[in-house]
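Structure first, commentary second.
All protein chains but one are shown in place.
The block that comes next holds chain A.
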Amino acid sequence: MIYFDNSATTQVNPAALDTYNKVSKEIWGNPSSLHKLGDRSHQLLEASRKQIADLLGVKPYEIFFTSSGSESDNWALKGTALAKKEFGNHIITSSVEHAAVSNSVRALEDLGFRVTVLPVDKDGRVNPADLKAALDHETILVSIMGVNNEVGSIQPIKEISEILEDYPNVTFHVDNVQALGKNIWSEVFTPRVDFMSLSSHKFHAPRGVGILYKKAGKMIKPLIDGGGQEKALRSSTENLPAIAATAKAMRLYLEDEKQNAKQESQVREKIMTYLKDKPGIHIFSQDNDKFAPSILCFALEGIRGETLVHTLEDKGIFTSTTSACSSRSGVEGSTLSAMKVDDSIATGAIRLSFDPSNTVEEADKFIEIFDDIYQHFAEINHLK
């Protein structure tokens, strides 16, 4: 089996799973309990928070645990909008955000907030000048992702941060669910970023943990009220086994970040070199430092992405159409359509997403298998 769908989810690291099991079995007290079982859980919770904060270069009290990347996005956007509605009602986002952001923005629009959706260029990247032009005295929130989940382009978070230096009252959220561990962290997480979302299962932790970085002092309203966990901003009994496993998986994932990113890059480069200049093949990702090394999106003209995914699956290769979350819902609202890719081609797009566990040998194997498929379809569709 060759698993090239790591942007959808990753396999749990056995060491992290081990932590999950041990914590479930042995440290099962409620962190809020006063007795020593609770105390032990509380200490592990805070140690996990500190480890994650240290790995991200922030303060422990700036790290909040949620249930998923989607929840982190929802909370950052809706929580900020609610907290700041007296100061303005304008929100700016891009046309290539993950649905957790774009649909949250849409929900806020229904509540009366004014929304600007920034266009992107042919690489799926927003133009900072567009952002600057869109800012006005009503703007309270800007949400732009770090790495696009469909084609892998890195958004100009640095330039946007510079622009926003002049707008200190505008809250800046970055969805970095696809950006961790790709050796591009300084590109996507600047001191100007106020909120930032991460998801555990994208870096080999078990599912069920989202992280929201909230810069010290930034206002947010809770979406989940209750027993007052997470400084009364995100109630719910903490999912300690998964949180501890997340802290561990993140440490292991970032240990060899440089080497890992290089390996992903090599896999991508190998496949991209093969795909280049093949008649009927359109590549949307690029082999340069403006793209995360982990994602390669391309289309084979005349063949639906879905068909290609299943054909590859039959040969033991697991990929996806552009975004696993929406892969059953067509191309409408996708990054490719925002990139003005013709619908007839966009429907043929598939996404390969790599991980440090993928090897150059797997890339060779993929090329060998894909070439058979390509020759077959190329003939049928008269591509040559």
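As a convention for this text, a residue touches a chain if its C-beta (ideal position, glycine included) is under 8 Å from a C-beta of that chain, and two chains touch if they have at least 3 such contacts; residues count from 1.
In this text, contacts and distances are computed from a predicted model.
Taken from the listed names "Probable tRNA sulfurtransferase", "Response regulatory domain-containing protein", "Na(+)/H(+) antiporter subunit C" or "Quaternary amine transport ATP-binding protein", the protein name that UniProt assigns to the chain not shown is "Probable tRNA sulfurtransferase". Contact with the omitted chain, checked across A:Ile27, A:Leu82, A:Ala99 or A:Leu275, is made by A:Ile27. Here one chain is not drawn; of A:Arg106, A:Arg207 or A:Arg251, the residue touching it is A:Arg251. Residue A:Gln43 is the one among A:Gln11, A:Gln43, A:Gln259 or A:Ser344 that touches the chain not shown. Counting the whole complex, the residues of chain A in touch with the unshown chain are 19, 22-23, 27, 39-40, 43-44, 47-48, 51, 244, 247-248, 251.
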